[in-house]
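Pasting in a structure now, in structure tokens, and then I'll have a few things to ask.
Note that this complex is displayed minus one protein chain, with the remaining chains in position.
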Amino acid sequence: MAETLCRVLHNDWVNDTYKHLIVDAAHGAARAAPGQFFHLLCPVIGENAPFFRRPMSVYRIDKAQGRLEFLYKIVGRGTTTLATLAPGDELNVFGPLGRGFRLGADRKHIVQVARGVGLATLAPVAESAGRLGIRTTAILSARSPEHVMSADYLRSVGAEVVAVTDSEGTSDAAAVERRVRSLVERDGGDFFVTCGSNRLLRLLQRLGAEYGIGGEVAMEQPMGCGNGMCFACVGSFRNDEGGTSYRRVCWDGPVFDLQEAIAWST
Amino acid sequence: MAETLCRVLHNDWVNDTYKHLIVDAAHGAARAAPGQFFHLLCPVIGENAPFFRRPMSVYRIDKAQGRLEFLYKIVGRGTTTLATLAPGDELNVFGPLGRGFRLGADRKHIVQVARGVGLATLAPVAESAGRLGIRTTAILSARSPEHVMSADYLRSVGAEVVAVTDSEGTSDAAAVERRVRSLVERDGGDFFVTCGSNRLLRLLQRLGAEYGIGGEVAMEQPMGCGNGMCFACVGSFRNDEGGTSYRRVCWDGPVFDLQEAIAWST
Amino acid sequence: MVDMSVRIGGVALKNPVMPGSGTMAEGLARVMDLNRIGAIVTKTVTPDRREGCPPPRMVEYKDGSLMAIGIPSQGPDYYIAEILPHYRSFDTPLVCSVSAPTVDAFGAITAKLSAPGVAVIEANISCPNLESDGKAFGMDPEASARVIRRMKASTDRPVWAKLTPNVTDIAAVAQAVEDAGADAVTCANGMLGMAVDVENFQPALGNITGGMTGSCMRPVILRMAWQVARAVKIPVIGSGGIATARDALEYLMVGCAAVQVGTQNFIHATAMLDVIDGIEAFCRRKGVARVRDLTGAMRPRHGLREGQAA
Partner (left out) sequence: MVDMSVRIGGVALKNPVMPGSGTMAEGLARVMDLNRIGAIVTKTVTPDRREGCPPPRMVEYKDGSLMAIGIPSQGPDYYIAEILPHYRSFDTPLVCSVSAPTVDAFGAITAKLSAPGVAVIEANISCPNLESDGKAFGMDPEASARVIRRMKASTDRPVWAKLTPNVTDIAAVAQAVEDAGADAVTCANGMLGMAVDVENFQPALGNITGGMTGSCMRPVILRMAWQVARAVKIPVIGSGGIATARDALEYLMVGCAAVQVGTQNFIHATAMLDVIDGIEAFCRRKGVARVRDLTGAMRPRHGLREGQAA
């Protein structure tokens, strides 16, 4: 884990709100695991003056070429200035940070359900599962077919992809529930991973409890240090004593046990 | 006087430390007089975060085309980010501000002595004098011949130009004194204007007093508002009662009577 | 149509936005129409003539500035003869800020400056530069109350007390001046700060200490305004780090009836107009009929983001 000045290789639009960033980061790429994140020092430009770094999950890790990839949505100050970076520019990257996914080799079929930026977070899980010979089905939920990102990439690493969208009316809870039930009942789905939607988190918690299937969720919270030092990023989680306690998303997570997580109303 | 968003037309190096900035500013250009200044909102980029505006004298005013020109030296945060502006970028310009030179039409021969950024400030005096039919001799003092700026421009508006430089050993006080004395004694020099050097200010004060010749000097001081409101920009000036008082460089100046000014040791 | 008018301690203002004392001067009238702002507030006047602090007077930071101006003042006679006339042509109420070294002198200058054209006297009991170490009347509730009582006895004009933020318990000072008869409190002046020119092993300011102002001070002064608004019934005027309408709205929502814009006038001379227009646009967007309905409109957080809190 270190602070590294990386060179930007690529930073282009994927659709109208997302960009795909690739940086040269041999050291970071060598060590990052699925679900971990990097804390990016976004540039200060005019009124857009992000004070703290901004957390971004690793979207792809290319250990061979020593490259790190991110897929990010432009939502505010930091991501706005991040979007101005051009190939050749420098980016100060701190990480890898946090606890990633724990993909036991005894899994048979991982069902991942992602929406929005969650797609970025779950992509390396599929890649990792592929390498471990674990079957993966990725249900990608998005506003419209144009917003379904990385389906081709997921297929290329061996995942089966199901795209569901609001505009086609296929993304509602009931429809996704039918899909997931069928994956569990007919296709041996035995582990859930999710990120990016409280609604989908609640759904998988319910189904996981019903079927007795374990799972993990990657949580988000605005961050200060990203390194467990400031306690700014806490959220409530179910604890062993049947109550809830605050845990640091950056340090105890960002990946948490599916049933310990509590869908925060955002 | 107003705050205007101008378009940058040109922002190029003149030598290794100075840039020449041209902006489209019909309103400002129409009203600016020699010796007045504009207060520029320099961009914020990373650690270079100028909080207040930065004052710059008008170097050339092209009323016909509605253009304003500045000649500036890169010295710190604000001028560093100013230097990043490219043609087409916007620059927020506030002005014209301050009290400029008073070139009575009864002058015969203005002797101007400038060094460093003072060249920018005095250039429009020569232009104005030219239009009023007043003879001007400009003694330009610089580190080396490459640092003598705007000699051609001054000649084009009718001024006689004498360049003196440190590297050629022609810029020392004694040499400049001989020049000025000769301009007064042989060529009818009857008004002094100066900017950019305490040493030259003291010299002209002494010669002005000796010959009974009036003059003006443009002073500099770090500024807050540039508009007489904050009182941050005061310096000491001789007052009527034989003492000194603080006066606002932005409001009571930046152009002051030669003998009222006090050379601040900077 | 949004009703932008407010009443502050007996004076009707067409809107709640005015400059902080010492952050506007005659030059502002060249840049904008002073009839558009809620009040004109002039630089503090002292009984004596003074030059103010030695330069350098300013240090810049990324999001604020440290200034040690002092009170360059030419005395009340000059004020009446030279400053007042500049503002007589506007229909905007004029707030005259005064300061003095003693309670008696506060009374005398208040009486003297209750001249035609002066609508309000604001007591600057908080200027951090006048006394060594920044000690000021405003640091002591008793002394503050004495100043206000004397001023009230010396004038028929409303008196606003401008508090210093350099205190442990600003609400206590606010209560003391309210009890002494102040018609409103302004919260607050600059916070005492300093800077070192490390290259030269010397203070960066001629005066060593100065007033820290600008956006970066807003969270601290806003907290004080909130504490003051909960402690007094008289109107509170917020002043500290207001650069945009959003910033002004924070002050209104924690309980202020009006706001003063200071340092931002130096960067954008027409900042107050943007603040006024922005507040009005916010009211329209949110369906707020009267700007005064925003005063104290902050409510407790509903449903904490993560359920139960510790």
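Should a chain be cited, it is by its letter among A, B and C, assigned in written order, with residues numbered from 1 in that chain.
FYI, a residue touches a chain if its C-beta (ideal position, glycine included) is under 8 Å from a C-beta of that chain, and two chains touch if they have at least 3 such contacts.
No experiment lies behind these values; they were computed from the predicted model shown.
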Selected residue (touches chain absent from view) among A:L9, A:A26 or A:A49: A:A49
Omitted-chain contact residue, chosen from A:V161, A:A232 or A:A263: A:A232
Contacting the left-out chain in the complete assembly, out of A:Q112, A:S128, A:S171 or A:Q221: A:Q221
Sites on subunit C contacted by the missing partner chain, in the whole complex: 50-56, 59, 61-64, 66, 70, 72, 133-134, 139, 166-169, 191-196, 198, 201-203, 206, 209, 212, 215-217, 219-220, 222-223, 226-227, 246, 249-250, 253-254, 282, 297-302, 304-306, 309-310
Those residues of subunit A which, in the complete complex, touch the missing chain: 1-3, 41, 49-53, 94, 221-222, 224-235, 245-246, 251
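Rule of thumb we're sticking to: only the chains that are shown with their structure count from here on.
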Innermost chain by mean C-alpha position: C
Whole-Å gap separating subunit A and subunit C, where each centre is the average of the chain's CA atoms: 48
Averaged-CA centre spacing for the pair subunit C and subunit B, given as whole angstrom: 37
Centre distance in Å when subunit A and subunit B are each reduced to the mean of their C-alpha atoms: 58
Per-residue overlap in subunit A, given as positions that touch at least 2 other chains: 49
Per-residue multi-chain contacts in subunit C, two or more chains: 62
